[in-house]
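Shown here: the complex without one of its protein chains, the others still in place.
Let's look at chain A:
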Amino acid sequence: MAQYKRSGGIIAITLAATTGLTACGFGGSGGEASGDGTTLDLLVPSYSDATQGLWEDVIAGFEEANPDVKVNLQVESWDNLESVIATKIQGGDAPDIYNGGPFAGFADDELLYPVEDVTSDETYADFQPTFLGNAQVGDTAYGLPWIASARALFVNDALLEEAGAEVPATWDELLESAKQVSELGGGVAGYGMPLGSEEAQAEAAVWLWGGGGSFGDAEAITVDTPENLEGAEYIKKVIDEGATQADAGATDRSPLFDIFVQGKIGMQVGLPPSVGQIESDNPDLEYSIHPIPTKDGSPFTLGVADHLMAFQNDGDKQEAITSFFDYLYSADVYVPWVQAEGFLPTTVSGSEALADEEALAPFLEVLPDAQFYPSTNPDWAAADSAFKALFGQLDSDKSAKDVLAEIQEQVDAG
């Protein structure tokens, strides 16, 4: 019995000691450099199953060229990314380089290096001006445009032909064609409308902006406006007239696109990587890619750019970060990365290198008409989550006006 007690005590002490040590890590700065070298902590999201391998290749190449700098890689899923970064910042353990979407909140809290301070002049000048303009807070760019994507309408040619429908350019034509396809029956839906929490803000932008609306600018987020209401009411109309799949309000984008790939949906808005998905999952699908229909047929696409950010932390790693970015954005490293993930490049040299890439052509074509989320507005993150949580209510008894008002209210409170 005494023996038992003693070993129990030892176990308890060991436990207490280890948990105590872990607890100490809470306020520490973590990841300090050993010896003369500098260590860069890199926190990135996973775009696909290949992401981790792509980053590992980049890091291996970089460390070979810069033996005195070590890079620690941490890959998180998009779902967790934002809570991971918030927890790290709160714990005083921010990464040095972070790959994410919204950056204005961090810039507002004065946590980031301006882009000019962590890139060479050549790298800075190589960014496409539209993307760099979209990465500014005030007159200073804080986010390095990393990868871009644009949206376009994916059309199942076989279904449209069977239904005798035309590829639409305006909302009215879209509604007409979608209804014709829906009438085929057998579980086929005319238009795939994903208003579920996954990416409701994207489908919202496709419709609201396509009708002449906007989500506001760097100064103010404006959701509840007459221009936006027009798009929201048209969404309700498309749903009510049975032109979409069932339960549009709670359908997430990725699972719905799987259904499109299976050939059960007439039309859905997709992304550059969607091309690769169809290629690998159902290469026999007869489809084509067209510009997104708008109210009056004028060209428009929703552009999205993800950004890299450099956190200041102790302020002693600026040089190492600069050399990492210069290496990363050199065309030989950057272009294969973007290409492997199926996105669009944000640099001039990158676009030139990919100019003759056939699958990307329909997207590169619409890119000049791209409009972006007002992501430089610190309130955009709140608006983004308000859209995710509330926009799907268009598919309910609630009026379009009330839904927009509720989103606006949550943004203003956020």
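Going forward, contacts are C-beta pairs under 8 Å (C-beta built on N, C-alpha and C of every residue); 3 or more make two chains touch, one makes a residue touch a chain; residues count from 1.
The definition used in the following text is that contacts and distances are computed from a predicted model.
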Name check vs UniProt for the chain missing from the figure, options "Alpha/beta hydrolase", "Sugar ABC transporter permease", "histidine kinase" or "Transketolase", returns "Sugar ABC transporter permease"
Using the touch definition from the top, which of A:292, A:390 or A:404 touches the missing chain?
A:390
For the chain left out of this view, which of A:97, A:159, A:238 or A:382 touches it?
A:382
For the full complex, which residue in A:140, A:262 or A:288 touches the chain that was left out?
A:262
From the list A:89, A:167 or A:354, which touches the chain that is not on show?
A:89
Residues of chain A touching the missing chain are 5, 9, 12-13, 15-16, 19-20, 23, 79, 82-83, 85-90, 105-106, 108-109, 111, 185-187, 189, 195-198, 200, 245-247, 249-252, 255, 259, 262, 264, 378, 381-382, 385-386, 388-393, 395-396, 410, 413-414
